[in-house]
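Note that one protein chain is taken out, while the other chains of the complex remain in position.
In this document, chain identifiers A, B and C correspond to the written order of the chains, with residue numbering beginning at 1 in each.
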Amino acid sequence: MSAESLGFSPGTPEWIVSIVGLLGVYAVVIFPSVALMSWLERKLIADFQARVGPNRAGPAGFFQPIADLLKLLQKDTRYHWSWREGLWLAVHTMALYSTVAVIPLGSSLIFVNTDMSAFLPFWAALVLALGTMLLGFSQKSVNGWFGGVRVGVQALAGALPALVCMLCAGVRAGSFRWTDLASSQGGLPLGWTAFSNPFQFVAFVVFVASGLVLLSIAPTSGGLSRIDLHGGVSAELSGRRLSLFRLGRFYVFFLWSVIAVVIFLGAWILPGNLAEIISQQIGPFSLAVIELVCVLVKAYALMMGVVWLSRVVPHGRVDQITNFAWRVLSPFSLAALMGAAIWAGWRALL
Amino acid sequence: MDANTILTKLNRAVPGVIFDRGRIAGPEPVPFGWVDGKSLRRLVEALRADQEISADHLENISVAQVGDALMVTYFFRAAHGCFALRATAVPAEPNAWVSFPTVRDLWPMAAPMENYSCELFGIRFVGADGVELEIEASLVLKAKDSEAGSRGFPLRKNFVVGGSSS
Amino acid sequence: MSMAKESRNSEELMLADLSHWEIGPYHGALPGQMCLRLTLDGEVVVSGKVETGFLHRGLEKAIEIHPWRAAITYADHLDPEAAVFGELALCLAVEQIAGYQIPARAVAIRAILSELSRVSAHMLHMVKVANSVGAETMIHYVLRDRERVLDLFELLTGARFSLSFLRFGGVRNDVTEGFIERVLEACVLIRARIKEYNDLFTFNRTFLKRTSKVGVITPELAKKTGLTGPNARASGLPMDVRRAFPYLNYPSQDFDVPVGRGEGGAVGDAHDRFLVRLREIGESLGILRHLAESMPAGDFLCPGVELDAATPETVALQIPPGEAYARIESSRGLLSCHVISDGGERPARVQFGVPSVAALAALPEVLKGIWIEDLPVVLSSLDISLAEADR
Partner (left out) sequence: MSDLNDKPGTSIFSTTKNYLVDILSGFHSACGSFMTALPYLFGKGDLRKEVTEQYPDPISSKTADDLPPRSRGLLFNDIDRCTGCKSCQKICPTDCIQIEVDQRPDSAKVWVSVFDIDFSNCVFCGLCVEVCQPQSITHTRNYERAAYGPKELVASFGRGKITPEQKAKWAAQRERNGEEGIMSP
């Protein structure tokens, strides 16, 4: 993320550039995609269920997410704030938003491009699960207790397959740096990691499924959206805490699908040498924008598929979900890893 | 074996208990036998023990106040037909409790029905060993006890319905 | 540390680790206003106790205070989800006392209404089960199709839920023109939609895994607690009041009584209760088509009972003294009505024998050993109506 491309004079200290960059990512990418995605999801699901969906706030209800946010912000929180709860919400927030530095949104739109940057979201997800669990415990209510336990249990079950599938992609690309992972994929779908060989495809499917289990997202929501617990941990939250919690839940879903797109679905690679042509003729800034749009479109498509699955299919019980993770996802991810390694090795011999 | 033979069989089992018979009209008429309240318990045990009748369905316990006597009707569904047993008891004064032998140990399905009539008619059900069954008062009884129980039991005729219905 | 634990006996040890959870009376997982006192071992229910009485409206006392005709309106408030069954039981009993002869057309209209409300009540049961398992799309599809049945109610009686359309001696009004064709249309539509529900929900493996072997009611327990209706048939007791004690024109209808076969893993589990009701909808649609096609002519109210010709004096109906007991098959089970009349303007006593009471009595037994995530599934599969249980 060079300083010039952001229009700063070269002498400015590094931290100012990164702050502006981070805030820019928030303002341009995360908040708009939160609004767009929650509106798109409600409209799509309404269409599936022969309903009209939100249509009051703005044309076709486009400003409904903003209306929800404003409504939530004006509500007061349930009871006084104890330091214990504050601590767990801080852990929760830290785990979430530390990953913005590493989120891969384009060849030049990455702040920290280290070798191990692919693993930071993975550890952040584990810390998030811990934070949510302890937030639930500190709520002194049955909903919070069981919601927290279920989130914790599911995180354990989803961790192994998610990590192993990330290794599969790394084996093919030869490194875990976002740019290498992306550049090892071709522009057309056939060149993507997911469709390059059957093992990688299995790794892709298992990666998405175990991510859902690890992060307690929609179809495997592990007690965060169940009628017996009235929403688990989020049952006791209201007002700005609930909006923070929901923003966190959505951001995690968005982060995991962006990572899945970057690793498996040919991140921002444009077919042929389109990238060079654009950067010469129109300029590097518009190339970054096009690459960003390419990543976001793929991520939105993946998220809509998951939302479609979660609203149509009945949800499994928590022990059935963890059973599924241990007995199906883990073995398949290990088999995919062996296959990918042999495939990559065989390829290297030729 | 239709219902009347069942009643005669019972009468032989516990002599002199069923002192009168009758029939309740309906799409499926239900013959019933009047039973003396004291020996109801023995008759019911004999009925439950008798395999041939096998009256294993106690369908309904219906309590009604006729005059100032409380009339309890037990509707049974046996293998071959339905019949009923009926007993009465007169409360000492309008708001007093009345006691009846319980049948919940023979037919577990009777428990909720007995609780319902206990709260609304003021009937104490006496266990096989003569001890009055203590039922956890559900909301209706609690509401009644809390506001000066002197108003009596809701479904008795002397209970005046106050409140804002009019 | 473990040595100290051994010294206490296992009973005390067991109780020490259990947690208590009191749910109710207002909770998303509960079918209505009731309290559940659960003792849990982690997420598994060890024992449960039920407390009801929150919805006691004093229905039977209100009937005793008002004139005879007002009893109809109170009878259909007995069970708001399937209103016509309460009215039907009361009318059958009172007509026995008063000796009215019901014309064939009125009997056919009553049979159509009771089969329509059986279909609508079973569809509502599907919605509750889909909600407890988290299949959101299924809820919207079933509710959209249930609207067709409610439109038929409104077309015939003027109201969607509490119809108060039956009268002692027949029905309030004749069939509106176009009603019979709409009934046939609705039968065809709902039968096609059931195929869609099956693809979407019934044959889905996650639904099968969520409901198989969950909340099993053995035939002995069903007999012990006096269960009747679809819950008992799912446990293998093939008793249907329309067959055992025929009323209206059911003897001339041919329909079979679906019984639980344990396709979901065990006979009498939540999956069986769902399938039995699904098949009963199919049967009711068959009966409806037969009834609609063979609608007899004639008047809809037995002569001499019309209210329109009543003068202010004869408004209050006089039912001769007597007693009657009628049983019908409501959507939840055997609904019986015991009416005693002392010849006056007001009923002496009207008592309803209600099927939901038995389902509540079976609950403590059924709740043992289930996960608390399965609590909504078990409670919704039993289709308990608290309004009916507390009267």
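We take it that a contact is a pair of C-beta atoms (placed from the backbone, for glycine too) under 8 Å apart; a residue touches a chain by one contact, two chains touch by 3 or more.
Being a predicted model, the structure only gives us computed values, none of them experimental.
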Problem set entry | Options C:R69, C:K223, C:R243 or C:R289, residue touching the unrepresented chain | C:R69
For this session: For the chain that's not shown, point to the residue among C:R144, C:R261 or C:K368 touching it.
Result: C:R144
Seminar exercise, completed: Touch assignment to the omitted chain, from C:S19, C:Q101, C:T176 or C:S252, lands on C:T176
For this session: For subunit A, enumerate the residues touching the unshown chain of the complex.
Result: 44, 46-52, 55-56, 308-309, 312-313, 319-320, 323-324, 327-328
Seminar exercise, completed: Note that subunit C touches the chain not displayed via residues 62, 66-67, 69-70, 72-74, 77, 137, 144, 147, 151, 154-159, 162, 164, 172-173, 176, 196, 199-201, 203-206, 307-308, 310-312, 315-316
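Keep this in mind: only the chains that are shown with their structure count from here on.
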For this session: Select the category (line, ring, star, complete, other) that matches the graph of chains linked by touching.
Result: line
Exercise. Going by CA means, which chain is nearest the middle of everything shown?
Worked result: C
Exercise. Which chain's mean C-alpha position is the greatest distance from subunit B's?
Worked result: A
Problem set entry | subunit B and subunit C, separation of their C-alpha mean positions in angstrom | 25
Exercise. How many angstrom between the C-alpha centroids of subunit C and subunit A?
Worked result: 46
Exercise. Taking each chain's centre as the mean of its CA atoms, how far is subunit A from subunit B in angstrom?
Worked result: 65
Exercise. Subunit B: which residues touch two or more other chains?
Worked result: none
For this session: For subunit C, write out the residues touching at least two other chains, lowest number first.
Result: none
For this session: Quick one: which bits of subunit C touch subunit A in the complex? Just the residue numbers, please.
Result: 21, 27-29, 43, 130-138, 140-141, 144, 200-201, 204, 206-207, 209-210, 371-376
Problem set entry | Residue numbers on subunit A that touch subunit C, as the complex places them | 45, 48-51, 142, 146, 149, 223, 225-228, 230, 311-320
Problem set entry | Complex interface listing, subunit C residues touching subunit B | 51-54, 56, 58, 60-62, 64-65, 92-93, 96-97, 223-226, 245-247, 322-327, 334, 336, 338, 340, 348-349, 351, 353, 357-358, 360-361, 391
